[in-house]
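For this depiction, one protein chain was excluded, whereas all remaining protein chains were kept in their positions.
After this line comes chain A, so read on.
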Amino acid sequence: MATQKHSPAIKGAKVLMVGAGGIGCELLKTLALSGFQDIHIIDMDTIEVSNLNRQFLFRQSHVGQSKAKVARDAVLKFRPHISITPYHANVKDPNFNVEFFKEFNVVLNGLDNLDARRHVNRLCLAADVPLIESGTTGFLGQVTVHVKGRTECYECQPKPAPKTYPVCTITSTPSKFVHCIVWAKELLFAKLFGDKSQANDLNVRSSDGASSSEQAEDVFEHRKDEDIEQYGRKIYDHVFGYNIEVALSNEETWKNRNRPKPIYSKDAMPNDISQQNGNVEKNGATNDLSSVSAMASLGLKNPQDVWSLMENSRVFLEALKLFFMKRGKEIGNMTFDKDDQLAVEFVTAAANIRATAFGIPLHSLFEAKGIAGNIVHAVATTNAIIAGLIVIETIKVLQNDTKNYRMTYCLEHPTKKMLLMPVEPFEPNKSCYVCSETPLSLEINTNRAKLRDIVEKIVKAKLGMNFPIIMHGLALLYEVGEDLDEVMKKNYAANLDKVLCEFPSPVTSGTMLSIEDLQQELSCNINIKHREEFDEEKEPDGMVLSGWTEATSVVKDDKKSNANAGSTSSASQLEAEKNNEIESGTGKKRKLSEVSEAVNPDISSVAGDTRSQGKLEVLDDDEDDIFMFDDWESATNKKKRLQ
């Protein structure tokens, strides 16, 4: 079995690696040691300090440089005679097209987000190149093999799609710390420091249905001559005091819930203390804006400490003050960034004060940062194990050893005595819209919905296309591309705002739209069905796509009585990773496919990618899950053997 036995297959192979991060560093090293000689590696990221604990090819001095390039140089030190070609680029760039993928014998993914994974899956299908997919979180990991026509593709199984939180849970009835984080980050932070033109559900509605925002809108306006300390207290009292009083006035809401306690700054923080609050001058020594910190000026050192209500209140006011005094220029166009210390401090403090009001346990800045920033748990050992398993499958694929292909799970606790559990791959799903030709169906109100709704909510968000073309018969309705002339661009832009039934050949019940992405060489058909009404809470998109393999939504059904406390803005969605409902759902048992979902750390960039669409995504404060395989037999029996 040792290396030389495989030599011809390995030496002659041309391998494409996508991702030079946690798994990527381990994988590049292991490929090189195993005798691979022609490796191409794509990664758009640059190196950060928090990578160094596991991405062992990188050093402190490399921070800020291209991961792909530094990884190449590091590996050439112990294997100088092999060829490694780095690309500091996004795998979705158009030059990485089907022709490019066809050059390789196998593609190995070490990615951290769903979007890029789906994209690579489609290119591999189009180019007919085997794909080996992998993912890790904490001590859990998995490796899967995807060979067109032989095993399932990456998208044959449901993926952990972001889940929707009812808006009113965030605005009025939070019950978990994550709800407070979403509120602090996506509503309060956005309201104070973000784009003022964006719709924002910060203000709750009073029982008469009138929004408190009309009379309260100017509360958030900072007048030129207004003392910043007073302004901060005004915001504090409004969002933690007044808004909660308003919510309390909806008696129906609190029939079966604990009533929150409004908090006012004078109670949380007596005047004399606030006067000694923070010494902004301590921050003044440096001009480096990124080092402005409320913790520093208040003398709070340990990010692992859970602050008291008073400490949180001081951090809240201090951070607000620092934003206005030190970073005034950015106000009005900021979005939350987990690497922005002051923003993390502000969000932590605001979430904790809100949690206090609602009787929810408080959390440290370290924990709050993880939740707010969707930070994926990662250790070196799991990545190393997964990289070894990837190389083993790679060699099988290159030798066309089809009957021995396995998907392997790396577990935290032995199951059936196993820490590494191999499973035969599944057959392709015959109704997968990516690797089979099954049409999808879309229920939508064709008298109200615009083409833009389909493009944004279905074609981009759900089908994951980058350069879509939408056709109705021979009529081109919409197209994205670099080579369009001005007339076409205008034409398509106008089409976006047309109501579906108002097209020259109307899109109504029974219409078949065909949608194609030329770069991904993916095409699919959608049957349109008209439907008049949609449930705002359960179907916030105002449309339902079926035949599409999304995990069933686990949205908690908030009491109907709250509906009037919710927002009327259907554009605003509060989404969360599916993972977080694992314990609280029906789930005492998890099926194989669900294990694979949970292990897929698709979290971080899903949030990043959708930020611009105004969606709110969070990762719940999930603990390490305990897997149970009671359904193991039935899951494996469902599958027919390959061959």
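Quick note on the criterion: contacts are C-beta pairs under 8 Å (C-beta built on N, C-alpha and C of every residue); 3 or more make two chains touch, one makes a residue touch a chain; residues count from 1.
We take it that contacts and distances are computed from a predicted model.
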Listed names "Ubiquitin-like 1-activating enzyme E1A", "Protein pelota homolog", "DNA-directed RNA polymerases I and III subunit RPAC1" or "Polynucleotide 5'-hydroxyl-kinase GRC3", matching UniProt entry of the absent chain: "Ubiquitin-like 1-activating enzyme E1A"
Residue among A:178, A:202 or A:387 that touches the chain left out of view: A:387
Touch with the omitted chain, as defined above, among A:303, A:439, A:481 or A:547: A:303
Full-complex contact with the absent chain, from A:64, A:80, A:299 or A:510: A:80
Of A:375, A:496, A:512 or A:544, the residue in touch with the unshown chain: A:375
On chain A, residues whose C-beta touches the chain left out of the figure: 1-3, 26, 29-30, 32-35, 49-50, 52-54, 56, 59-60, 75, 77-80, 138-139, 301-304, 366, 370, 375-382, 384-385, 387-389, 391-392, 395, 406, 408, 410, 412-414, 417-422, 583, 623-624, 626
